[in-house]
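The complex is shown incomplete by one protein chain, all other protein chains being positioned as in the whole.
Read from first to last, the chains carry the letters A and B; within each, the first residue is number 1.
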Amino acid sequence: MTSDKPTPQSHTTTVKKLMFVVVGMFAFGFALVPLYDVFCDITGLNGKTNDEAVAYTADGIDTSRTVTVQFITHNAKQIPWKFKPLIQQIKVHPGEQKVVKFYAKNQATQAIVGQAVPSVSPGIAAGYFQKIECFCFERQPLQADEEVEMALQFYVDVDLPKDISTLTLSYTLYDISEKIASL
Amino acid sequence: MRGRNRIWLLLVSLFSNAAWSDSQLNLTKGVTAISNEVYDLHMLVLYICTAIGVIVFGVMFWSIIFHRKSKGAKPADFHESTKIEILWTAIPVVILIAMAIPATSTLIAMEDNSDSDITIQVTGSQWKWHYKYFDQDIEFYSVLSTPREQYENHNGEPATRSEHYLIEVDKPLVIPVNKKVRFLLTSDDVIHSWWVPAFAVKQDANPGFINEAWAKVDKPGIYRGQCAELCGKDHGFMPVVVEVKSEEDYQQWLKEQQQLIADAANAEQASLSASMSKEELMQLGESTYLAHCAACHQPTGLGIPPAFPALKGSPIATTGSIEEHIDIVFNGKAGTGMQGYGKQLSLKEIAAVVTFERNAWGNDTGDLVQSADVKAASGE
């Protein structure tokens, strides 16, 4: 029988390997943040849309289909703005470009920076909803009582799954003045 | 002897409780095709599990009874059998597949949100629901209507409780029967979950994102549910009530709502020029305060510091400017749990509640606030 009494060295090696796993998993926890975004892009989880402008690349318009796009807006707590879409819904053919306008007015007595966060439902449609230009790409500073009309230019990808006939775009408006001030 | 009597009384009260017969044991069957499918699936799995349980525990109790040392049982020698182990890996797989098939088809049906007749935006907020009918001007908050004294009974005798204690609201959501109603859910603050057991609909309302669910109800009636996701202090006090009406009644209700909106706008206009007496303001202010503010700031005005500050003696409600006070009530206060009530309360109610807060609990500032002041201060 061999006496393989463990040496401190062999412990150290094992501990080092295990510590490597621990540190790796800690990093992995943070890596899940970008991974989650990739995962969302692929699966349409949570209806995240592109947060940077895309070029219009659709080849042709599919006039055989009509998709209803609904717009809803929502003010997060404590932002005293009027914020609404100027039209509530629009019918489009996949591949067709459209521009819709949103209205915002700061009703507070001081300037506020707003940020609109988009979300599309059903989530699976989010990847097919292409924004060429959107006010949500940028922060929106408004002086007291200032009002503005903001444009969204978009098209729906011709590859949109056949069973989707209605999709809803929601904007939640947040007050990010404090966040910006603290930067 | 008295002690023993008390124990008997307790036991008797446990068994003879009148409400005992109302206690529900099983899942709600519900009033939609989906909820019925869900119920059937639930029963299927329950039966399968029970059957497996009976067999496995049956075998176990057989050996517990017959293979015991005290009966002189001698232990057998076997301790593995590839054949039998493969068998009891394979059989569960087959059973699982049998469950997965109906589950998959129900799930596909549930997730089919297309072709809805009506869309309603449902927004959770601490601690009430807001409903907005898409493409209509109708929107309203739906708040628990059980009076506080029914549940706050720290000392003294419990109050008599209403039949739908904690699952009743001031304004239920109204939807028509036999129409596919699509719910678009989101939240103002934390995550809530909108749940109506009779529809088998439970969907989270996530802040900044929208979620979908739908129901097509077969039968008119009133259906009750609750918020299902822990959302803070009053998570247990934000019920969901849905009233399902026949098509005619629903149309009638829509008309009434339009009329109510017009009336409210007129009243709002009228209140601007009207001037209310202190008594009127205090009275309306107190009832408004109890309904909307007391959950956090407490009926005593003492709040629950540090999250919910006291109003009694607070600078905002005493020495501070009235404009600032109105602004906080109207627009909320960023970075805190204080939300804006501008959308939820009328100008008159805000005027009254500000007046009330500035004069109640010994805050006797003597300030009177009128609707016109609220309008001026809010920048509306």
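The definition used in the following text is that a residue touches a chain if its C-beta (ideal position, glycine included) is under 8 Å from a C-beta of that chain, and two chains touch if they have at least 3 such contacts.
By definition in this document, contacts and distances are computed from a predicted model.
Q: Looking at what's absent rather than what's present, what does UniProt name the missing chain, "DsbA family protein", "RNA polymerase subunit sigma-54", "Cytochrome c oxidase subunit 1" or "8-amino-7-oxononanoate synthase"?
A: "Cytochrome c oxidase subunit 1"
Q: Identify the visible chains that the left-out chain touches across the whole complex.
A: A, B
Q: Mind listing the subunit A residues that contact the chain we can't see here?
A: Counting over the whole complex, subunit A touches the hidden chain at residues 1-6, 10-11, 14-15, 18-19, 21-30, 32-33, 36, 40, 43-46, 48, 51, 76, 115, 117, 122-124, 172, 174-176, 179, 182-183.
Q: If the hidden chain were put back, which residues of subunit B would touch it?
A: 14, 17, 19-20, 22-28, 34, 37-38, 41-42, 45-46, 49, 52-53, 56-57, 59-60, 63-64, 67-70, 73-81, 84-85, 88-89, 92-93, 96, 99-100, 103-104, 106-108, 110-111, 126, 150-154, 158, 161, 163-167, 189-191, 193, 195, 197, 200-204, 206-209, 211-212, 224-237, 304-307, 337
Here is the rule we go by: only the chains that are shown with their structure count from here on.
Q: Could you tell me the distance, in whole angstrom, between the mean C-alpha positions of subunit A and subunit B?
A: 28
Q: Hey, which residues of subunit B end up touching subunit A in the complex?
A: It comes out as residues 112-116, 119, 121, 123, 125, 134-135, 184, 186, 188-189, 206-212, 327, 330-335, 338-340, 342, 378-380.
Q: Would you pull the subunit A residues touching subunit B in the complex into a rising list?
A: Going by the criterion above, the answer is residues 46-47, 70, 72, 74, 76-78, 80, 88-89, 107-109, 117, 119-122, 144-145, 163-166, 168, 170, 172, 174-175, 177-178.
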